[in-house]
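Quick one: the structure is below, and I'll ask about it shortly.
As you look at this complex, bear in mind that one protein chain is not there, while each of the others sits in place.
Order of writing sets the labels: A, B and C. Residues in every chain begin at 1.
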Amino acid sequence: MSWFDKSIMARKGVAKGAALSRHEITEEVQGKYHYVYGAYVEPVLTVDPGAVVSSETHDAFEGAITSETDKPTEKLNFPYLNPQNGPIYVNGAEKGDCLAVYIESIVPRGPQPRGTTVIMPEFGGLVPTADTALLTAPLPETVRKVEVDVETGVKWNDRISLPYEPFIGTIGTAPEIEAISSLVPDYYGGNMDLPDVAPGAVVYLPVNTKGAYLYLGDCHAAQGDGELCGVAIEHPTVTTVRIDLIKGWTIAAPRLENDRFFMTIGSSRPMEDAARGAYRELIRWMAADFGFDEIDAYMLLTQCGRVRLGNMVDPKYTIGASVLKSIVGEPR
Amino acid sequence: MSWFDKSIMARKGVAKGAALSRHEITEEVQGKYHYVYGAYVEPVLTVDPGAVVSSETHDAFEGAITSETDKPTEKLNFPYLNPQNGPIYVNGAEKGDCLAVYIESIVPRGPQPRGTTVIMPEFGGLVPTADTALLTAPLPETVRKVEVDVETGVKWNDRISLPYEPFIGTIGTAPEIEAISSLVPDYYGGNMDLPDVAPGAVVYLPVNTKGAYLYLGDCHAAQGDGELCGVAIEHPTVTTVRIDLIKGWTIAAPRLENDRFFMTIGSSRPMEDAARGAYRELIRWMAADFGFDEIDAYMLLTQCGRVRLGNMVDPKYTIGASVLKSIVGEPR
Amino acid sequence: MSWFDKSIMARKGVAKGAALSRHEITEEVQGKYHYVYGAYVEPVLTVDPGAVVSSETHDAFEGAITSETDKPTEKLNFPYLNPQNGPIYVNGAEKGDCLAVYIESIVPRGPQPRGTTVIMPEFGGLVPTADTALLTAPLPETVRKVEVDVETGVKWNDRISLPYEPFIGTIGTAPEIEAISSLVPDYYGGNMDLPDVAPGAVVYLPVNTKGAYLYLGDCHAAQGDGELCGVAIEHPTVTTVRIDLIKGWTIAAPRLENDRFFMTIGSSRPMEDAARGAYRELIRWMAADFGFDEIDAYMLLTQCGRVRLGNMVDPKYTIGASVLKSIVGEPR
Partner (left out) sequence: MSWFDKSIMARKGVAKGAALSRHEITEEVQGKYHYVYGAYVEPVLTVDPGAVVSSETHDAFEGAITSETDKPTEKLNFPYLNPQNGPIYVNGAEKGDCLAVYIESIVPRGPQPRGTTVIMPEFGGLVPTADTALLTAPLPETVRKVEVDVETGVKWNDRISLPYEPFIGTIGTAPEIEAISSLVPDYYGGNMDLPDVAPGAVVYLPVNTKGAYLYLGDCHAAQGDGELCGVAIEHPTVTTVRIDLIKGWTIAAPRLENDRFFMTIGSSRPMEDAARGAYRELIRWMAADFGFDEIDAYMLLTQCGRVRLGNMVDPKYTIGASVLKSIVGEPR
């Protein structure tokens, strides 16, 4: 029995984590991609819990940057960035429920060099931005195109290759009444850029509105902690997720489970607020479902909590706080 | 000739700042109030530049808190807070233009005690919040109802009365593709809670989408710098604004002009980023329109710039940076 | 009777706020100026409460920048910046007491142009710094020398003059066991760069160690809120303060009183923490000495509290929170 059979998704999901139907959102099916997370558009697909959905995702630039001589400021058209597949309407999902999304696989697609990273003005972790607004001149616009391959990884240069470690940069549900840019991460998920949102993990997302409206996109072939210059190895993919629904499990922010740990995810500014949010939710989770007293959980995480920095470049910073399953055991 | 005749609104507006037509948005006309800033709804009113619009605003709680024994957590239904009048569609407004809004008057309405302030869990400047997420227990829920009168002011208690110094807490245009909670301030305006947005001032707002979609609401009878506990003296009003349109004046964030100063407004987190954003825009404005070199403006504002803290409690903090007209003179 | 006769200093001070002796700290008496706040050096002067001390202060660069062609990076020798007069040992002062310092006058000295402001790398509110460490190139080093005169003010250029509004940029007591750079503001005072620390005000400082060890320096001829580029109009002065001692009044951070308001001063990062610290102390003060309930003070300051941004450029940001005397009355 794999860990997944004991996952919360498998134990509590309406479909018990099973794959009951298969669907594809090709570029053709998707048609217009989306740039906000919201419920003001028609779903591209309606499914029951247990659906497995494969999506043809675009890279964060919708393929607009094809050459190292391209200028991002000329090719990109803010706010039409970070195109998303979906929304997927999940039958039975209502505000207060939880969507469980098991990431089955991410496979690169498109011609080589299919990976793209760039430096562009007013964006990135070590430059002035619209938020950290300074007077100094921007770094030069720079485009880097790299080959991405499942086996040989990301070829940075002749000397350096990085393993192909794909994950979903942006995934989430619609807010109840808002429609928020897909560049933003928040309590509903969105542009978290957190490398743990990878094949083999289950992401738990709050349902804020009837049907949940699941979106996803922005898959990365590799990314360091913080996504330092703001742009990971962006690449188009076929991304396959299994969707289940946990009725009545109300969570305040995204959570994640894999074979090794339970994680809560906080997105805020300044960065300490992202860390506070993630850790507080983890404590509340340990108190609600793992039999800990809150104070005890607070003191125990002081000794064994783990922090993963997702992004330090988006409108909100994202941090995941986690605890090993070997320490906390299984939730009730 | 009053200062207004030399204002940017009067000099550059399509209607030259004149009052050319009059309109009312009564509660009846408004019907459903709005809780997001966006262009996904039908305008409640369409006007040409030069329109004077009087709106019956609700208080931030839409009148739900009527007694000091009310519990905010029982009476309020997040995210249906901070109800807004509008949107007002302005003919001729296009992305890249600027909306000029002269605030003519704010008059309280409704039965006494018509002023309300509250302490509620997870909200306020000196308590844990959803962003600054801590484990300590909240302060007790507290409601304070106070009499608000134009002449006698805000009666805090038998000993203390504050002058009636009303302003518009929330005003702005629709983002291009987003629909954002009216609790949030940002580049399009929104919940800035900045006391300078008061009768006698002109607010300049970026137009992000055709028609501009002007919203306003959340008028305060009095407020200190920072809106410390998160809730000013909220009260229902009739608020009258004159709307003009400046074609081709593209601004990155709200600006403000009154008889004494020019101000730029930044909303971000952490608070230093709000200050940075406001000051950088002021420098850019001085360089673009007042004949200053950027470095010279930077050094001069070091000696005479003024900072007003709007809010330190909303999802983004708001700061206004200003410079006296007596120092910089008139823009070209 | 002036407001000073009712001040806390006059009512509670050992010397009742009176001027009982006069002392001078000339450049010759001072000899070596100091660059840290601490008790590891010999006092330059020992006084009883009631002492009036006139100090010949240097500007923040100890006069090293004499021409607009000087390069700060060549002329300045970090950490030997922001030279301080003192320390002054105050007889009878013990940990837990409060030092009251009434600022009698600040008079410019030295040859014209005696005012200096500069832009230098890694320092300032709108550039990358050692703390906000970014990769973009610094602004060009720039020096501005300006004439400073009590009557005619600060002559910025042929068109713009600013009034002479001097204050003490850096003043405080020694920490108990630390010796901290005079570039830093904190709970003991230090480099607050807060324009309210001006002639006519009383500053209240915590005594952390026997004798208090009062330092002061870094007087500014003019400064805007935030001290944007990091360097106000620095100038050498004769600064005269009257020193009294309030036994047993233990305060957590500097406070200030003038004819109009009571203020508490917070220094921290991020900026919201400076604001939180200042406002919490003000609430505690109102609860301890003005007869307010803490919750009532919190709600009242929401409606009438005032915030002054001192600096947004030093290792800690400084904010003053104040309330009008006309609102809170006199403390017990």
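The rule is simple: a residue touches a chain if its C-beta (ideal position, glycine included) is under 8 Å from a C-beta of that chain, and two chains touch if they have at least 3 such contacts.
Predicted model, so just to flag it, every value in this text is computed and none were measured.
Undergrad: Counting the whole assembly, list the visible chains that the omitted chain makes contact with.
TA: Hidden chain, whole complex, touched shown chains: A, B, C.
Undergrad: Which of these, B:Ala18, B:Ala64, B:Leu134 or B:Ile295, touches the one chain of the complex that we don't see?
TA: Considering the complete complex, B:Leu134 is the one touching the chain left out.
Undergrad: Consider the whole complex, including the chain that is not shown, and state which of A:Cys98, A:Val154 or A:Ile243 touches that chain.
TA: Answering carefully, the residue with contact to the hidden chain is A:Val154.
Undergrad: Take the complete complex as the reference. Which residues in chain B touch the chain that isn't displayed?
TA: Against the missing chain, chain B presents residues 126-128, 132-139, 270.
Undergrad: Mind listing the chain A residues that contact the chain we can't see here?
TA: Spelled out for chain A, the touching residues are 117, 119, 125-126, 139-140, 142, 144, 154, 156, 159-160, 162, 222-233, 269-272, 275-276, 279-280, 283, 295, 298-307, 309, 312, 317, 327, 329.
Undergrad: Touching the absent chain: which residues on chain C qualify?
TA: 35-36, 38, 40, 79-80, 130-135, 176-181, 187, 252, 266, 268-270, 273, 276-277, 279-281, 283, 294, 298
Heads up, the rule we're going with is that only the chains that are shown with their structure count from here on.
Undergrad: In chain A, what residues contact two or more other chains?
TA: 132-135, 270
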